[in-house]
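One chain of protein is taken out of this complex; the other chains stay put.
Up next is chain A:
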Amino acid sequence: MQQMWQRGGKSIVFLLLLFILWELLVYITATPMWLLPAPSDVIKEIYNGIWEFYGHLISTMKLTLLGLSIGCSVGLFIAIILYRLPKANQVLYPLLILSQNIPTIVLAPLLIIWFGFDLLPKLIVISLVCFFPIVVASMDGFRQTAPELKHYMEMVGASRNQIFWKLEMPHALPSIFSGLKIAATYSVMGAVISEWLGAKQGIGVYMTLAQSSFRIDRVFAAIFFIMLLSLLLFGVIRLVEKLMVKGRKEGV
């Protein structure tokens, strides 16, 4: 608990100060709500609209989790292939980097044209934004295996497979988790963007509706929930990391 205070407490206090400043400025300058709502208005909106919002939140959460798990599995799979088959690495790695250069905002409408308004194009968007950090982090992890441990495994006659599954894979776990944390935050963003472009439900849909009707307080409420979702995911991943990564110094 004390550790949590040291880590997050100070930034929460600072954030509160900023909110108070914001509230005061809105009050003093008498800014209309459709331009910039005060934090108190946003909180009121969150409180009043929570039941209406609930459905959207659950929908986005499901989409995020599904997309994240697909993206991470694909990412890990690709990383293993690329690491274990250096020839495939030479061919595919540049293509992977290029795939990250396509702006999501351009790609998403195309995917909708090709695949319709179903789940599939949305999942492709989310997977696409979150598999890359996993690939890069995992491959770095595999490569950074301690040389003396590898030498030991070779000396006692371990096969390539044994070296990978008993040494390189567990050794890379902390790196993989770092990638996973980045991917998790990206995946919420990916989900919201994919919902913008066509969905019946979700925070993205709620946001577009709020924006087009100048309900800026609702936009802020949506932003708040997006952040909450990201933090939640991040926390869950840290928890799993703590349970799985043992005997090593704690990462960030």
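In the analysis below, a contact is a pair of C-beta atoms (placed from the backbone, for glycine too) under 8 Å apart; a residue touches a chain by one contact, two chains touch by 3 or more; residues count from 1.
Quick note on the criterion: contacts and distances are computed from a predicted model.
One chain of this complex is not shown here; going by its UniProt record, which of these names is it: "Hdr menaquinol oxidoreductase iron-sulfur subunit 1", "Response regulator", "ABC transporter ATP-binding protein" or "Cytochrome (Ubi)quinol oxidase subunit III"?
"ABC transporter ATP-binding protein"
Could you tell which one of A:Asn48, A:Ser73, A:Gln90 or A:Gln162 touches the chain left off the display?
For the chain that is not drawn, the touching residue is A:Gln162.
Over the whole complex, note the residues of chain A touching the chain we left out.
Touching the missing chain: residues 148-149, 151-152, 154-159, 162, 166-167, 170-171, 173, 245-249.
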